[in-house]
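Sharing a structure, written as structure tokens. Questions coming.
Removed from the display is one protein chain of the complex; every other protein chain stays in position.
Each chain gets a letter, A and B, in the order it is written, and its residues are counted from 1.
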Amino acid sequence: MPKIHVNTIVNGDAVEFLCEPNETVLDVLRNELQLTGTKEGCSSGDCGACSITVDDRLVCSCLVLAAEAEGKVIGTIEGVADKDQLHIIQQKFLEHAALQCGICTPGLVVSVQALLKESPNPTEDEARLYLAGNLCRCTGYDKIIRAVMDAAETMRGAA
Amino acid sequence: MAITDYKMPQSLDEAVQILASSGKNIKVLAGGTDLIIQSKSQSSDPLQVLDIKSLKDMTSATIDGSGMSLGPAMSCAEFTARKDIKAVFPGLVEAAYLIGSTQVQGRASVGGNLCNASPAADTIPALIVSNAQCIIHGPDGERTIAVEDFVTGVGTNCMGRGELLAQIKIALPAPGTSDAYLRFIPRSEMDIAVAGAGVRITLDSAGCCTDARVAIGAVATTALLVPEAAKALIGTMLDDVALDAAANAASAASKPISDRRGTAEYRRHVVGVLVKRAAKIAAERVKGE
Partner (left out) sequence: MSDTNDFKYIGTRSIRPDGFDKVTGKANYGADLTLPGMLWGKMLRSPHAHAKIKRIDTSKAEALPGVMAITTYADFPSVSVEAIAAGEGSVDSLDLARNIMADGKVLYDGHAILGIAATTEAIAEKAVSLVEIEYELLPPVMDIRDAIADGATLLHDDLFTEGLDEKPANASNIAVRSAFQKGDIDAGFSAADVVVEREFYTPTVHQGYIEPHACVASFDQDGQSMIWCCTQGHFDVRASVAKLLSMSLSQLKVTASEIGGGFGGKTTVYLEPVALILSRKSGGRPVKMVMNREEVFKASGPGSATRCKVKVGAKNDGTITAMQGQLYYEAGAFKGSPAMLGGMCIFAPYDVENMDVECFDVVVNKPKVAAYRAPGAPQAAFAGEMVVSEIAAKLNMDPIDIRLQNATTEGTRAIYGPKYKSVGLVECLTAAKNSPHYQEALKNNQGRGIASGFWFNIGGQSSVTLNMNPDGTGTIVEGSPDIGGSRASMQLMAAEEMGMPPENFKPIVADTENVAYNQSTGGSRTTFATGMAIIKAAQDVKEQVKQRAAAVWNIDAELVEWVDGVVVNTSGDERLTVAQICAGADRTGGQISGRGNINARGAGPSFAVHVCDVEVDTDTGKVDVIRYTAVQDAGKAIHPSYVEGQYQGGAAQGIGWALNEEYIYNDDGLLQNAGFLDYRIPLASDLPMIDAIIVEVPNKLHPYGVRGVGESGIIPPLAATAYAVSDAIKAPIVDLPCSPVNVLKVIQNNV
């Protein structure tokens, strides 16, 4: 099969690319589109480092074929901040030292944004379960969850 | 199998027609959370995928007086958010909710979980106790199979070339009925079920069990309907004696293996524990209504 021509929207920008049938959105983001903020940790949907949103739905980009991006709206880590203004979630991650090596951070930030959109007032247990698919090996999750709860409270206050 | 071709049919008929004429290396793509991983395996056999999420009926669900009709490719995230379905089929919804992380939920589907036919699939025991019916479309028309007959072995189902699971239909349960699904995993999420149990209970106004269905998963090559476990519950008040008998029947019916996720004896023991606990939860749900 010749390469597939895909038109999609990434972080609000119209984007087009060619892809093989077996390439995933993760492959295309990192290789074709040079958006390397989304990370590859396992390629089997077990670590969450490649988390993005597709039509506002949180997914692992390693488990979405690039061809499926046609006509969809994709959100990656690069689209979370508002130009030079960090999102509250990103700010709280920094304040709470919720990252050490930082490799899981992009996937987590995207996932937390999805969590708080769906559930603006999560309990600690709800947040932990929602984020179960985002592995972190450095922090033990403590400061991540504190950052999430603080971000949720701040965002509710700002709303 | 490396994916070498990607198609999106515009109608169910077109899907059937493509499947019927494409040789054996074609698979239906729903959420892809099993298929895409499998396609990265070492074998480089070519694989065509047919993305049926383009068909609206495959990704939506309705529930009314005649029952529930579920599009097999509807994402678990959407399915489990349906409060109207959860009110009637809490066990099925909780089974679907257990498939993987939030990210996997955004893609995985009940139909995909069923068709992939892993012995440990979470939705299958719940579908079985719900008496789900599988509506299959193929070159020779439409046919209906009870879900407990749909899966034929490890990773295999009863569909032939050109056939496609088009709908899952579940009749509304009798009043006083509820269900529950429990699975055992070593962590709190993310793991493949070591054992799974779906239980549906009907209680009369006195709290006596008048009907039951028990199905177990991850303890045989396919999920198993266990009539003996149901029989142990029917006519009882679901006291400990009855529950233990059901648990023992479930353990006795299981044919588990030992692998990287658990030993056979462990699975045999735990599936009984889960049946007992799921029965209690189902009963509490009935009483809570």
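Convention: a contact is a pair of C-beta atoms (placed from the backbone, for glycine too) under 8 Å apart; a residue touches a chain by one contact, two chains touch by 3 or more.
Note that the structure is a prediction, hence the values are computed from the model and not measured.
**Student:** Could you tell which one of A:V6, A:V25, A:V64 or A:L99 touches the chain left off the display?
**Tutor:** Final answer for the missing-chain contact: A:L99.
**Student:** Since one chain has been left out of the picture, which residues of subunit B touch it in the full complex?
**Tutor:** On the side of subunit B, residues 42, 44, 184, 186-192, 194, 259-263, 266, 269-270, 273 touch the unshown chain.
**Student:** May I ask you to list the residues on subunit A that touch the chain which is not drawn?
**Tutor:** Residues 20, 30-31, 34-44, 46-47, 49, 76-78, 80-81, 86, 90, 93-97, 99-106, 109, 124-125, 127-129, 131-146 of subunit A touch the chain absent from view.
Here is the rule we go by: only the chains that are shown with their structure count from here on.
**Student:** In whole angstrom, how far does the Cα centroid of subunit A sit from the Cα centroid of subunit B?
**Tutor:** One centre to the other, that is 29 Å.
**Student:** Using the touch definition from the top, list the residues of subunit A that touch subunit B in their complex.
**Tutor:** Subunit A reaches subunit B through residues 1, 4, 21-22, 24, 43-46, 48, 51, 54, 57-60, 62-65, 67-68, 111, 114-115, 129-134.
**Student:** Along subunit B, where are the residues that touch subunit A in the complex?
**Tutor:** The touching residues are 2-6, 29, 31-33, 36-37, 39-40, 49, 51, 53, 75, 77, 100-104, 106-107, 188-190.
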